[in-house]
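Following this message is one structure expressed as structure tokens.
Presenting chain A:
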Amino acid sequence: MAMDSSAAMTPPGDVNREAGRDVILAVNNIEVIYDHVILVLKGVSLEVPRGGVVALLGGNGAGKTTTLKAISNLLRAERGEVTRGSIMFQGERVDRMSPNELVRRGCIQVMEGRHCFGHLTIEENLLTGAFTRRDGAAAIRQDLEKVYGYFPRLRERRKSMAGYTSGGEQQMCAIGRALMSRPTLVLLDEPSMGLAPQIVGEIFEIVKELNASEGVSFLLAEQNTNMALKYATYGYILETGRVVMDGDAEMLRANADVKEFYLGVSEGDRKSFRAVKSYRRRKRWLT
Partner candidate 1 sequence: QDGKDANFVPLFTYRTGPFSGSGIPIANGMRDYLEMLNQRDGGIGGAKIVIEECETGYDTKKGLECYEAVKGRNPVMVNPWSTGITLPLIPRAAVDRIPVLSMAYGLSASADGQTFPWIFNPPNTYWDGLSVIIKHIADELGGLDKLKGKKIGYIYLDAGFGKEPIPMFEQFAKDLGFELKLYPVAATDMQNQSSQWLGVRRDKPDYMVMYGWGALNPTAIKEAARINYPMDRFVSIWWPSEDDARSAGPGAKGFRELNWHGVGTDFPVLKDIQKHVIDKGLSKVAKGKEGEVLYNRGVYNSMLIAEGIRNAQKLTGKKAVTGEDVRRGLEAINLTPERLKELGMEGFTDPLKLSCADHNGHGAAFVQEWDGQKYVKIGGPIKPMEDKVGPVAAAAAKDYVEKNAGWPKRTEACDSK
Partner candidate 2 sequence: MSNQIIGGPGLFSRRDDSVAKGEPLLTVENVSLRFGGVRAISDVSFDIRKGEVRAIIGPNGAGKTSMLNVINGFYHPQEGRISFRGQTRRRMRPSHAAAQGISRTFQNVALFKGMSTLDNIMAGRTLHMKRGFFWQLWRHGPALDEEIRHRRVVEEIIDFLEIEAVRKTPVGKLPYGLQKRVELGRALAMEPDLLLLDEPMAGMNLEEKEDMCRFILDVNNAFGVTIALIEHDMGVVMDLSDRVVVLEYGRKIADGAPDEVKASQAVIDAYLGVAH
């Protein structure tokens, strides 16, 4: 996407932010309820600058996945609902749109837990990612090659049914599939889960490269805080449905709590997993 959208297109609610910053995604104070009774998000706000890589951190059940699904409008398929707040993507309100329209506009999600099409081959899986594209078979072919370039293992397994491939192979497939849609914003939910360390590194390199060379923005929900904060420019920490802390990646990395709870370094040293005690310190932001 060209950089033609200017500051004028940013939503008015943004004026208190640094003026002139180009925001591709703005989530304003959303509340999400599942099954009409389970309140999961209690007013979450965040934004992703154009060309930014933003990390969404937080423990189990904090609501990261829910936030991403609210953005990509996949909530309705799980009987969840955004009951308050708004979501703007490229200056447009998108919370009533179908996921399809959103993908068409360049926002795609890689779901947690892979969700490949088990009965389609790896290659067919990748091709479905290009469903919304209208730029011809040649271009799609080219991108397919690119994805194979990123994940050589997928090329080897291209004719296998995705359902039979290993967990990590499926994860690569899911990411590759999303890239096939030529997105401007990718919502990555736990991309590193189940991947070998080497591949995790590669995936983050890919994120970096796409971000740098094609200006793709990323919002990543990640448990691998170490990696996430290394590659992200900005981070939000979510706990039980609320944003409890946000700031530049550097700043977060420097924060003592983040260090202890998310990075596993206290007093400068990495501690051994063997040495863990069951004793827990309260997080300061919870008090």
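Behind the choice of candidates: all candidates are chains of the complex that A comes from, given by their letters.
Heads up, the rule we're going with is that contacts are C-beta pairs under 8 Å (C-beta built on N, C-alpha and C of every residue); 3 or more make two chains touch, one makes a residue touch a chain; residues count from 1.
No experiment lies behind these values; they were computed from the predicted model shown.
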{"item": "Candidate from this complex that touches chain A, chosen among 1 or 2", "value": "2"}
{"item": "Residues of chain A that touch candidate 2 when the two form their complex", "value": "34, 38, 57-62, 112-113, 153, 157, 160, 164-169, 171-172, 190, 193-202, 223, 225, 261-264, 270, 272-274, 276-278"}
